[in-house]
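Quick notes on the structure that follows.
Note that this complex is displayed minus one protein chain, with the remaining chains in position.
Up next is chain A:
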């Protein structure tokens, strides 16, 4: 078939009734791309010989290499049928077929009466021949006068791998119909569920394609009967899935109704059990037959995309109707199912009429047997003579050269492509079964606009009407589902201007020839690689012809094209449109809304783009000029219209869960990486990129395969630099609890850390008399001495502090006022300006007072003495003034009444600043592994300026300079004192936790539990989801253990469970990192080292190692077992 001129396609876009937007959905490796290949071949885009091998729509190098689709891609197809004429021609053709069949019988040498020719297989083939005859006739020899109908089919091929389910949801959002493929051997798989659900949610009408039937014949060697039973099972499975969706919906609706009713009852007090029973009845009576697949309804296609054939039972029905003298409609209904042909009466009978006779169902008899026969003679037991006979009887025009080919598969393909051409069958089904945009939008739009209402309100606004009617003359409403990054040199405007459409096609052909040549020379498996090489070569040649400079300029540059669907109106180049961002809210029409001019419009033809001037409603197209306006998805809206409705965010989005940190190999290329990440973020809707507080660049992807694709994209297209990947840094918190501390607490490490500097002087040490956690510290110059007591904050207060963190932060940051006037004044009592601040202060104080009162004697009333929060002045740790006097330096009184004037004019109040700073530093990096503390309180109990310092304060000036030194030393002393005090208690690490939602089926529940348990997760609860076979599990999982978790769980459960991880909180790991086995039992169980079992220590050591802190780890475990050989 010659390739279709673009002008045709453009013309067709305008005719809505003849436009179909479909996508191909299926589990991974069920043959989506292969199927689309065959459809492309019918349009002459690729050679029909190569259909199923090139995987044309897998345009990425890595897609070809791995053999899986990663990005959905679109292409527009042209399809021409003679609908009205077809009926007539079938009748006419059938007549001819009879004659032909007679001839075939004679040729076959089977002497049987034609009236009862349906009993032997030999003759079946002849009957088949007649069938095919008419099919071929109706397909090929159409009377010229019949009315030809032309269709434009916008096809989107979507990936099947779990990781790319985001792509699937965008694809289904754009389409009105879907081809759902199921592998005939594998049956319904997990992704089949997902895509069916997706289609259901988006109210996209599906057509089932049972693919790879050839495998039943050649691999499994099923007989037609076995195959029939098998296929029926698959149908049942699929229908069962559809049934659950339906029941789910019905139940949900029912619940809602009941809830509403209850609400009403609450007000009116009129209750009857009767109504409930009625609603139950209602469930039963809702008709669900329309959602199921059945061959007789024409929404099931049997196919083998690799061999290029497909059929629906109607095709056969049309043929046999004539032959068996039955009405076509009747035959179509009984051609699949428990219907048999009584050989004597020539009537179709049901199972009851069988009366024990071993008859084959009609489906086998008339349909499957024939297909099996062809396979048998061509592939399984090659028989040249029979093949020729069959070909002849089928009235196919096969070149003898092709027939004689040694490659039986090629012969098979040739025969089938004429007998049961895949593209015709599939496209016909698409045209017949799937709705046109206008029809589909009538159903889909109300659902999209009012997702929570069962019955949509009548459209009132212009735009609503426009969308529902799919009206090209209305204003523009379009949805951009993703931004595709394409190399600039692909854009039509960047192709040479002189290139006419004809020439472009010529060029395309040349390229395709290259492909063909490459594919032929290469082995099947290696096609992808070779193709690429050739492609590159071809491209290079072409480029040489072009202006080199221009080419260089364009090379490697990427442009972003919006992948969109227009619901209403007509977009034109140069038109001004409003862009509504994903966060757009009709209530605030000015936010997240910007205006753009349409730069260019494209028809997307796989990897090529064709420039357009305008696109009318109901089409899928590419749009340029949105760069910078649409990040990932958005809504386009006519500029004339006020307001707007956000079409985004109503899809089923899967949150990305695999987290990795990225860094350039060469540190100087940071800027490129950031730029690349920005591009990636725009080009892939299901990836999230963020810069963390730690300075890490983290990307979140929806799976490992997705991650690999993103990395390939970054390395080769967006950033073009070497990038290294690592586990992201996991945050911890340090806290202590009131439990017996390990004796080793102040073990090697702690001592090293806290006292390293002052080891000799013992300047900072435990107080002999004070309560637990009391530390007495003296600065190294023996000038200042203070006492600090560390106490874990009681649970209630801790909770309050973390719950109200934002409030406190707002208060503290807002309220520079306190510290402004006086450092060292209590945060919550200082004089504040009136208004908001005072209110906030009062509120905090009031709420804290009862909590402090409850916490015990030492806490009571202390809320007024809080000097500071920490770290960063806002955290969940407290510094509390227990001095008994005002610690603030009252600057306003200009030192006239300070407490101690004697020490060279230095007062303890002068030290307040340093104490605070020391506290902030200590809480920002605790003694365990330098992570922030959480929930610790430090009571400042005593502070004094010592007189007996070596150089007793002389003049004021000297004292001043000494104070500068002291204040520095107070900072470090305070820091170390806080840390040491912390270790007096039983220290604990706090782990960041993910809350984890998992949906899974009952079968793999155990495996899910196993994975969670192995990763030290905790199950919170599980429950059965009503109306579905799913369980939903809620669990907590430590972030440290989460790397690779989603992949693990998917592998273990074969993809049946996929988790969602959201950071929830920090949780204490109840294990002292310094714990070692002490008791006899523990020693017996764990041995002396026990480092295997002390998880807390393990975590702590990892962090310390990363930070280059001292790790208590032996370099050599067994001194004696070192290598004793000399070096040379």
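Assorted remarks:
Heads up, the rule we're going with is that a residue touches a chain if its C-beta (ideal position, glycine included) is under 8 Å from a C-beta of that chain, and two chains touch if they have at least 3 such contacts; residues count from 1.
Just so we're on the same page, contacts and distances are computed from a predicted model.
When the unshown chain is looked up in UniProt, the name that turns up among "Trafficking protein particle complex subunit 6B", "Ribosome maturation protein SDO1", "AP-3 complex subunit beta" or "tRNA (adenine(58)-N(1))-methyltransferase non-catalytic subunit TRM6" is "Ribosome maturation protein SDO1". The omitted chain makes contact with just one of the residues A:599, A:663 or A:1047: A:663.
The residue touching the chain not shown here, chosen from A:400, A:695 or A:884, is A:695. The omitted chain makes contact with just one of the residues A:921, A:1039 or A:1057: A:921.
On the side of chain A, touch with the chain left out of the figure occurs at residues 661, 663, 665-668, 670-671, 677-678, 681, 688-696, 726, 729, 747-749, 751-752, 816, 819-820, 823, 872-873, 889, 891, 894-895, 905-906, 910, 913, 917, 920-921, 956-957, 960-961, 963-964, 967-968, 1105-1116, 1118-1120, 1122-1126.
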